[in-house]
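Only one protein chain is missing; all other protein chains are in place.
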Amino acid sequence: MTITPPALSVFESLESEVRSYCRGWPAVFDRAQGARLTDEDGHSYLDFFAGAGSLNYGHNNPVLKRALLDYIERDGITHGLDMATTAKRAFLETFQNVILRPRDLPYKVMFPGPTGTNAVESALKLARKVKGRESIVSFTNAFHGMSLGSLAVTGNAFKRAGAGIPLVHGTPMPFDNYLDGRVPDFLWFERLLEDQGSGLNKPAAVIVETVQGEGGINVARPEWLRALADLCRRRDMLLIVDDIQMGCGRTGAFFSFEEAGIVPDIVTVSKSISGYGLPMSLCLFKGELDVWEPGEHNGTFRGNNPAFVTATAALDAYWADGQMEKHTLARGEQVEQALLALCTEHGRLGASYRGRGLVWGLEFADPARASEVCARAFELGLLLETSGPKSEVVKLLPPLTITPDELDEGLRSLARAVAATV
Amino acid sequence: MTITPPALSVFESLESEVRSYCRGWPAVFDRAQGARLTDEDGHSYLDFFAGAGSLNYGHNNPVLKRALLDYIERDGITHGLDMATTAKRAFLETFQNVILRPRDLPYKVMFPGPTGTNAVESALKLARKVKGRESIVSFTNAFHGMSLGSLAVTGNAFKRAGAGIPLVHGTPMPFDNYLDGRVPDFLWFERLLEDQGSGLNKPAAVIVETVQGEGGINVARPEWLRALADLCRRRDMLLIVDDIQMGCGRTGAFFSFEEAGIVPDIVTVSKSISGYGLPMSLCLFKGELDVWEPGEHNGTFRGNNPAFVTATAALDAYWADGQMEKHTLARGEQVEQALLALCTEHGRLGASYRGRGLVWGLEFADPARASEVCARAFELGLLLETSGPKSEVVKLLPPLTITPDELDEGLRSLARAVAATV
Amino acid sequence: MTITPPALSVFESLESEVRSYCRGWPAVFDRAQGARLTDEDGHSYLDFFAGAGSLNYGHNNPVLKRALLDYIERDGITHGLDMATTAKRAFLETFQNVILRPRDLPYKVMFPGPTGTNAVESALKLARKVKGRESIVSFTNAFHGMSLGSLAVTGNAFKRAGAGIPLVHGTPMPFDNYLDGRVPDFLWFERLLEDQGSGLNKPAAVIVETVQGEGGINVARPEWLRALADLCRRRDMLLIVDDIQMGCGRTGAFFSFEEAGIVPDIVTVSKSISGYGLPMSLCLFKGELDVWEPGEHNGTFRGNNPAFVTATAALDAYWADGQMEKHTLARGEQVEQALLALCTEHGRLGASYRGRGLVWGLEFADPARASEVCARAFELGLLLETSGPKSEVVKLLPPLTITPDELDEGLRSLARAVAATV
Partner (left out) sequence: MTITPPALSVFESLESEVRSYCRGWPAVFDRAQGARLTDEDGHSYLDFFAGAGSLNYGHNNPVLKRALLDYIERDGITHGLDMATTAKRAFLETFQNVILRPRDLPYKVMFPGPTGTNAVESALKLARKVKGRESIVSFTNAFHGMSLGSLAVTGNAFKRAGAGIPLVHGTPMPFDNYLDGRVPDFLWFERLLEDQGSGLNKPAAVIVETVQGEGGINVARPEWLRALADLCRRRDMLLIVDDIQMGCGRTGAFFSFEEAGIVPDIVTVSKSISGYGLPMSLCLFKGELDVWEPGEHNGTFRGNNPAFVTATAALDAYWADGQMEKHTLARGEQVEQALLALCTEHGRLGASYRGRGLVWGLEFADPARASEVCARAFELGLLLETSGPKSEVVKLLPPLTITPDELDEGLRSLARAVAATV
């Protein structure tokens, strides 16, 4: 494939230097369908990034698209603040019937604003209000968002420095396997909690991702999550699972924590919840934690009703039975096989892989190689991003609805890209 | 009009107690067009709230709707992160040609995430980074958002308490006329800045709304804004105008600060920028302030491309010439006349009014009356909200595209609602 | 008088650059008595600084010296932590009988550590604990100490910058006459408190000096102090008077707030409380505020028993009757007359003066002149220091026990020093 240098002028002259993805993928994208994007020059790209996990059902999924067009055409409420609307009711009822009830999850639903960081901010506020304490424990290499509350529990030093103020009230603890198995799980955390002289401000809550996406595809073991949930219960801390990237089926089950059999006190959901890439997020919490006063947290775009419509359609279409999870796990095995073969073939690159469901990471001994692989993949028409503190991990996040053939095609492109860097 | 008690059950049983507007407006809204909403029972409501200022062009504006449907139908990119897309380019070019160039505004454009508070957070981060200082000055009764950075510069004690941590790094100063003209403008602020012993941490920036919407429709005089801009310049502080609610033509001109003839260093825009009520926001800043590193601030829904499409259509349709501003100012005079008549007629209620363009506030001596008026108005099919620290002000925010007849109808309903509370 | 350059070598080579007074007074002092110090070359200096107000009874006051020597000779407890000792009991009883009871002051006594900043830190802790709030209001040009809690309520930007962290939880309000009488007292503060949208975190307490010593000898009027006390009462904030420099008779009465007829909730006392320049401080508070748990605040040198001994002797010798106050006020008038004459004579210097009791400030239109006057005074054998944010005020703090003749001598030296700068 030949890439013509795209006409990026207005992006370069008018848009802020803060822009990022457009630098690694120098194309002007025009339209998309399923697992493929097309740029304005007609080049096609297979998408192994899926809007950073926001497009689990693919781009412009036709089922959702139909519902969305119908809703817009009939002048359904678009912007609804937190007014009751028919679209919101349909979403709430479907979410209850399709997601919460079958899993016996005792959650109230809050619409905290349409972005993930809105959900995290509201979760932290609520935890602090409930417990009357300021401190939050997060984990190494956590990523929870860019507004100040979320950023304070995010690990990345570069993002943190952007705050311009010292980020406080958060303390990092080692994520699963952070110390290479040399230390018993939670030994340090539990000692800090039990020791009245430890100097740890007692946390209101712990916030955790079951798989750290931005942090490098670090997968927490179910037993580690269960031990964490148990620790939180015993030590009077709320457990917040940030399921923004790993929820909505990314790891197989709808919620990524289902496999571990835990029931977090608070769950944040966003990215793929609307199913169509439209901004939407939820903060879920146990009923007894619903101590909010009316309007104590609010926001202009809480009621993005078109997102409710596509969200409802997605739940109906994909989660009424267990097919989605089976499909995801099958595709995940396909990825795993390919990564195993790839690592075996290129043994001297010191590559390793890990993942769950359809989120996988491929790490190289030389961190620079990951970026190089992504650059080569782009030339081959495959969108891939890195993650991890040194951008040392190639992250695989294809749409869950990708076909086996498309997946195979992408994995072959990845193999070619890796080979090209050797 | 008779209101049937709506079926709110799932809202009450499943949605968090934090829900708010749905309590004052007990209806389930189904569809909307222009200045009118219709609930599922077929009742029609005239909208004098306009999505808290997010629907300046009315609900489901047909011009924007057509562009949106076309875009969705042709599978245009929906979720684009900060990739270059054709929709984004069209927006950037149009924003440059229709808005920035004619006004000679030297701004770079940042997409900080789709909500207002994303924009404010990014503005504060940038100001702190540029100046290397933590402190921000805000104003009494300011409202800038619910995430921790924005909340720290927001005045409302109830919202602040929701933070669960002490909100620091912000210092309030008196907004225009806060002390009833008994104190020269900026006397206190300037003394604090010039006195090396004042105890004020030197601010990186000042953040201000030209008209405080949530704070009670407090209108800053142009000369006060000019003096503030001058103070910021002399004292090496950046001036941030939060134009999220008052921009996009709400006060007449596209930016609310144009009337004062100032050029803020940073401007936040959101709410009506997409024109269709879709989540979108911008952070604008002078080119020399663009010290961001790539990706230093990011967010999943920065590239809500459907919003770019409607935003572009809105700019093309309404801002290519000066008609919009004239129209808004004319409608504003219509409101002013009605409020004058209303206050005159009900002199003993101690009512007063103020406003600019199409944002007006009607304040009563008895704060409770404002809520009562809004409740009566709802019964009369008119959506009105209160604002101000004691909810003592009835806020009028009709769509800018409202017709003179609709406006008249609403104003008459308001008069009836007031009369009904006497 | 001829000054031989002193042998400062070890001070320059070994002591940190942070040293300060020794730079303005380049002599090596050896001994002192009453209002006079003698350096190692035998030069004598009249002391108008009195250890920054720590030597109200003069250097090495013979009455106190005798008690101190006796105590040391008989091996009285020197270091007593907070153990009960006979010396401490004598002090407590004397303080109760001589100071608290005659003034009907309802205070408990805390020994928070031997320095002023220990007292301020404990006062702020207690106020926060009692009220359950973090925020403290201080005043422009306040000085309360150098440890982080005290520094956060201190005005001086240079000292604040030394913290190395952003100083938060404090908000400055205008001290009496800060805005030159152009604004009604407490107009701004009260508006902030009464307005639920002001953005001021509700303060636990207000901390104030009745006369700001380091801040430039700013004298609060009694009516201003009364209005402040009233505001605190009405708005549920504790009133802390920091009487570290102005207490122990400096302004006439034992406590500087007596003239205003107020009874603060908390009072900090230090500097001259031991009478002999020995480290000692007290935190006094109303009985109902004594919510401390045993040991919740502690410190190694709380029980500096030699200081208790001299403190007891000083109270017995000087405060059993009203002579001390009369004497101080008479000497104060002597100073005032001299300053009046001086300002009159040198009218074109734009000099002004203010003060109470035996604390006076002489301010010059040209800030640099104050330092120059102090330098000339040193050459004339008079120790004088500047204060104020620009070091623009010559501060007069002679021992209260100074004789009329010594005072006259010093005032004449001051006049000569001023004349020498013209």
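Should a chain be cited, it is by its letter among A, B and C, assigned in written order, with residues numbered from 1 in that chain.
Going forward, a residue touches a chain if its C-beta (ideal position, glycine included) is under 8 Å from a C-beta of that chain, and two chains touch if they have at least 3 such contacts.
As the structure is a computational prediction, the values presented were derived from the model and not from experiment.
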Review point. In the full complex, which of C:164, C:181 or C:347 touches the chain missing from this view?
Key: C:164
Practice item. Among C:149, C:252, C:357 or C:410, choose the residue that contacts the chain missing from this document, as touch is defined above. Key: C:149
Study note, to complete from the structure: Per the touch rule stated above, chain B touches the missing chain via residues 165-166
Check your understanding: Which positions on chain C touch the chain that was left off?
Key -> 6, 8, 10-11, 14-23, 25-33, 37, 40, 51-52, 54-55, 59-60, 65, 68-69, 72-86, 88-89, 92-93, 95-96, 108-111, 113-118, 121-122, 124-125, 127-129, 134, 145-150, 152, 158-159, 161-166, 169, 204, 244, 270-271, 276-279, 283, 285, 290-301, 304, 306
Check your understanding: For chain A, which residues reach the chain that was dropped from this view?
Key -> 134-135, 138-142, 153-158, 160, 166-172, 174, 178-179, 182-184, 187-188, 191-192, 195-202, 215-216, 388-390
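Definition applied: only the chains that are shown with their structure count from here on.
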Practice item. Answer with same or different: of all residue numbers used at the interface between chain A and chain B, are over half used by both copies? Key: same
Revision key, fill the gap. Expressed in whole Å, how far the mean CA point of chain A lies from that of chain C is 58
Review point. If you average the CA atoms of chain A and of chain B, how far apart do the two points sit, in angstrom?
Key: 30
Practice item. Please list all residues of chain B that touch 2 or more other chains. Key: 134, 158, 166, 169
